[in-house]
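Only a single protein chain was left out; the remaining protein chains are all shown in position.
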Amino acid sequence: MIPAVSAENLSCALDRKRILDSLSFSVFQGDFFILIGPNGSGKTTLMKVLTGILNAEGELRIQGKSVKDFRRRELARKIAFVPQQISDDFPFTVRETVIMGRSPRMGMLGIETQTDKDMADQVMEFTAVAHLADRHLNRISGGELQRVFIARALCQEPEILLLDEPTAFLDLAHQIQIMDMLETLRKEKNLTIVMVSHDINLAAMYGTRLMLMKQGKIVCTGTPEEVLTFSTLEQVYGCVVLVDKNPLGNFPRIVPVPGRFVHRKILSSD
Amino acid sequence: MYQKNQLLLPDIGLTMNMKKKFSKQIFLLPLLFLFAAESFAGFREMQDQAGRTVQVPDNPQRVVALAPSVTEIIFALEQEKRLAGVTRFSDYPPRAQQWPKVGSYIQLDLEKIVALKPDLCIAVKDGNPIEVVSRLEDFGIPVYAVNPVNLQTVMEAIRNIGNLLRADAQAQFLSAQMEKRMNQIKKLTAEIPHKPGVFFQIGINPIVAVGKDSFLHELILTAGGRNLSEGDIPYPRFSQEQVLALSPEIIIITSMARGKIFQQVKKDWEKWPDMPAVKNGRIHIVDSDVLDRPGPRMVEGLEYLFRLFHPKAAGK
Partner (left out) sequence: MPDIVKRIAAVSFLLLLILVAAGLLGLSLGSSQSLPTVLEYFLSGGEKDPMLANIIWRIRLPRVILAALAGSVLSLGGLVFQALLRNPLAEPYILGISGGSAIGAILGILMGLARFPGVCLCAFAGSLLTLLLVVVMGSGRAALKKDSLLLSGVMINAFCSSVITFLLSLSQDSRIHNILFWLMGDLSLPDLKQSGVLALLVFPCFVLIFCLSHIMNLLLSGREMARTMGVNTGAVMLVLLICTSLMVSATVSYCGLLGFVGLVMPHLLRMILGPDHRVLVPACILGGGAYMILCDILARTLPEQGEMPTGVITAIIGAPLFIFLLRRSKK
């Protein structure tokens, strides 16, 4: 089976500083692939390389074809990206924003056909923003904004969806809402999802495969159970964590241990 | 002879034409004859002071003077009846201000000039923007340029304008008068051995004086002074210390700085009591219009300067 994304010796340097150091990994069709790691581990940079925003050395293949052989618009029809923070300096309406996702499939002036409009309605329905269609972006909440941008990405009809911490600024309810939506997408449309997350527990609950990174290198790749062991986490994050089985299912639950408990533990083990 | 023919020619067709327009105003007809005849009179070629060959009307009736000095010349020649428009600062003689204005001589209002339907514009070569001149010519309005850069060319300009406006006699008379008064000054100065060093200040901040290539330079010399700021730059800039180093015997400040400002500038110089001009109380203000405008009043300016430079000789 040809992987949806495969990387071989991917390296990337910014300002002579090596951010990514010969990464090799594969993401398969239908994976919910979540990148985790401490700050500065290169997750976001890797995401930018995958979307084609940044160029990297090494070989990056999308569905077996090297990205260098893709035309930009062609690539945009395969991969869609949802950024972490969205500018609303020039507020378009929700509908206008969503339909912009059709750009890689429209002419230069982006004049929409009925198909494009239907597609936009459909994805707005799916992401539950249809009722906001005529609102301006600066008049909706953070959770709604994030859903709008997911709708826009879906409007691109991608096979691979990339997300950079889509839940970072959201409250608990909205986090779960977004993650559930992504899981539905993956299951129903067999979408491949690659996502950066800071929240290890979310990653454990939704990810089919995780990749733990540190300082531009891959620490390990695998199922949540394989990756999220307390020894690996403590080594990578440099703090004490408690890992047990999540009562909800067959995946780990991670609890970072506050300093005062660490102190007592050290004392008692003394 | 030639002129007579020109006058006869249009009589036949034009009265008809005019009758149609003004049939009710028959009492005006004799006047109209004159007007019609003259406005349809012929053209002649003349070379202007800028060296261009211009087709000018034989007997111009609607002249726009594009600089105050030109206005002054036209008034001095008593040809103001031909004047259709003047520029903004044309304030001499005072009644010139009643004429329609066409902008300042640097910022001419093309539309207003055209609206006055002039049959001739008289421009000054240095001052009127060349773009306006060529635009006017595009509209078929002849532009005659004068270029009065020294005493001689001022008198030439007066004679040329006199020729243009069919006022040769007045022009000859006027220029002869000027020449006479000028020669008298020249004669007087020739007898005076000491020529005082003059610093002629036309700008206050920065201090600007006059170089060799200027009109004022010649006036200073003719009035029997030495121009301390002579140099190749027409209007050089000076710092205070440079002026002190020149130790001028006379400082002349033009009246661009009127009233209080002049007093202030004078006071500034008086901080240096060792300067000859201050020591002898020879800081003067002069009416810039008399000196800057290359027109008939320039001789008055010359005489005035002479009186300032050589009060004793002038007293006689």
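By letter and in written order, the chains are A and B; residue numbering begins at 1 in each of them.
Rule of thumb we're sticking to: a contact is a pair of C-beta atoms (placed from the backbone, for glycine too) under 8 Å apart; a residue touches a chain by one contact, two chains touch by 3 or more.
Source: prediction; values computed, not measured.
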Identified contact with the non-displayed chain, of B:E78, B:E131 or B:D168: B:E131
Hidden partner chain, touching residue among B:F43, B:F139 or B:F173: B:F139
From A:I62, A:L75 or A:M181, residue that would touch the chain that is not displayed: A:L75
Full-complex contact with the absent chain, from A:E112, A:E144 or A:E165: A:E112
For subunit A, the residues touching the chain missing from this view: 15, 48, 51-53, 72-77, 79-81, 83, 86-87, 89-93, 96-97, 100-101, 103-104, 106, 108-113, 156, 162
Subunit B, residues in touch with the chain not shown (by the definition above): 88, 101, 103-104, 106-107, 109-112, 114-115, 117, 126-127, 129, 131-132, 135, 138-139, 233-235
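Everything below uses one rule, namely that only the chains that are shown with their structure count from here on.
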Computed distance of Cα centres, subunit B from subunit A, in Å: 82
